[in-house]
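Omission of a single protein chain aside, the complex is shown with its protein chains in their original locations.
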Amino acid sequence: MSRAIKDFSELGAPGDVMELNLGPQHPSTHGVLRIKLKLDGEIILSAEPVIGYLHTGVEKECETRTYWQVFPLVDRLDYLSGPAEEQAFANAVERLMNVDVPERAQIIRVMLLELSRIASHLLWLGTSALELNMTSVFMYCLAEREKILDLFEEVSGARMFPNYWRVGGLARDLNPEFEGHLRSFIKDFPRTWKELDSLLTNNYVWVERLTGVAVIDKELCQQYMCTGPIIRAAGVPYDIRKIYPYSGYQNYKFDIPIFQEGDSYARYLVRLEEMRQSLSIVEQALKMLKPGPVLTSNRKVALPPRHELARSMEAVIHQFKLVSEGISPPEGELYVCVESARGELGYYLVSDGTNRPYRVRVRSPSFPHVEVLQRVLPGHILSDIVVAIGSMDPILGDVDR
Amino acid sequence: MNHSETIQKLKNSFPNAVVNELHAFEEVSLEIRKEDLLAALALLKSHPEPGYEVLMDLTGVDYLQPTKRTKVVYWLHNPTTFQRLRIFLYAARDESLPSVTHLWEGANWYERELFDLFGVKFEGHPDLKRILMPDDWIGHPLRRDYALTEEPVEFKHDVKPKVPSEIIKPYVKSNQRL
Partner (left out) sequence: MGLTQKESTPFLIGKRDKLIKWAQSNSLWPAQFGLACCAIEMMSTAGPRYDIARFGMEVFRASPRQSDVMIVAGRVSQKMAPVLKTVYDQMLEPKWVIAMGDCASTGGIYNNYAIVQGVDKIVEVDIYLAGCPPRPEALLDALIMLQKKIQGEEA
């Protein structure tokens, strides 16, 4: 099924091998990834990815900030699905402190998470098609993504990094006009989805370039801890939203797309179908939305509302302590995972009782996906590299942290 | 096989392996002796029981008290029953641990990252070199005694330069100790 060559006996003669550097600055928009290649003609003999060109030291920086100050730092790791990172960190602190989240906040969180998943998949599709020189698909995807970023801006003020999650809920409630805009987006998106489907799924060039490239089967997934669309395209129904549900995901009805072949075309089909399922989750969430509070009333964790500050002395003291010192979870460690657009995003949080986290470890989904390239690329030809990297969907901010 | 049966089977096969056992936040953590690490992990990985076939994460936490050491944490996942188990052990400053790349190939880069950021060496690793920092970097950044190396922010009008991590000071509750 794979298009890779398995018989290397006639290749690799000492005079034929050429070393090529696919450098950190190259026109693929997946970030700064460097691959050292050894080629014989056009056939790849070995590929070694080199990372570290975007290492930011976020994990060390988190140790010197209070818990609230960690949210914008951690937002910018996986810069295409910022809401997923915020959700995971907020979930970790909430479980550590045993804080409950009101129901309206959980429903709004699910809506924003699924919208960011659709936006991330749209950008992935646009850039993957752009690398194969299909510029019009790029334009259609970006135009649709702008509508989602408009919705995020209405909710929180910023397009990509909302900084909207708080420990125990959300920062503020929704605008009254948000629902109208969301409904018009839900009405328009299926037409764009059908357009993208008709442009690509049975397109001869797309199918020929993508089938048989970078086949990852179930065994390789287990050895290399791949998750997300990669393992679902290999036939394993592993989705954290169904297995370890968080933020009320057990109340929604949705399917997980599974395919058996494990090549790039199967991953494309998985992500395409996931966009449709995410839209149906957003629709269900909008129906379930009821008026209520969006932030927990536990004053040791969340700021009191402004109108209380004029009346009550305790509210002023709580506000003062929260802003000047921050929250202090009890000692302990735990691991929380979330299904981001790329796979399993996990946070291993170690707390020592002070107002600063002792250790924040981000288990990023793209780290093993870049590692598996060195097993999967040899045997393919040079023009398959772009397709293979694109179908893994790595985000280098997450890999290098 | 739930967690207590797994721990019992591990204790039966390797009598002195489990040094410490912690149950918190619905998670189970076991501290294992360094000599039994590879055998214990191979036993936990065996199919069909206990069946922890996937190593989801391999990371470390650095401590300065009571001695300078690094806690290396293995987070195991069972793909059929979806249970998870944490195995950890401590490595002193110049101690080296056995590598698990023959059990899970993907642990290669995780161990390189541990060497790069914490300075923990692994015996039996095919190619232990730096992965995230430049190749000629000196020092291991994520250790607790490595400074954050901040640049002080300068202000106008005789305000002294300030460093961002000192603006909200660390706060220790009086009845808890670091």
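Labels for the chains are A and B, by order of writing; each one numbers its residues from 1.
Just so it is clear, a residue touches a chain if its C-beta (ideal position, glycine included) is under 8 Å from a C-beta of that chain, and two chains touch if they have at least 3 such contacts.
Only a predicted model underlies this, so the values are computations on that prediction, with no experimental measurement involved.
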Chains still shown that are in contact with the chain withheld from the display: A, B
Sole contact to the chain not displayed, among A:26, A:299 or A:375: A:26
Residue among A:3, A:76 or A:242 touching the omitted chain: A:76
Where the missing chain touches subunit B, by residue: 133-134, 137, 141, 146-151, 153, 163-164
Residues in subunit A touching the chain absent from view: 23-27, 29, 31-32, 52-58, 60-61, 72-73, 76, 79-80, 123, 127, 138-139, 142-143, 145-146, 149, 159-161, 396-397, 400
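In this section, only the chains that are shown with their structure count from here on.
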List of subunit A residues in touch with subunit B within their complex: 51-52, 55, 57, 59-61, 64-66, 69, 95-96, 222-225, 236, 238, 243-244, 324-326, 328, 331-335, 344, 346, 348, 350, 352-356, 358-359, 361, 363, 367-368, 371-372, 375, 400-401
Residues of subunit B that touch subunit A when the two form their complex: 24-25, 27, 29, 53-57, 59, 61-62, 73, 75, 79, 82, 84, 86, 104-106, 108-110, 130-134, 141-142, 146, 148, 164-165, 168, 170-173, 176, 178
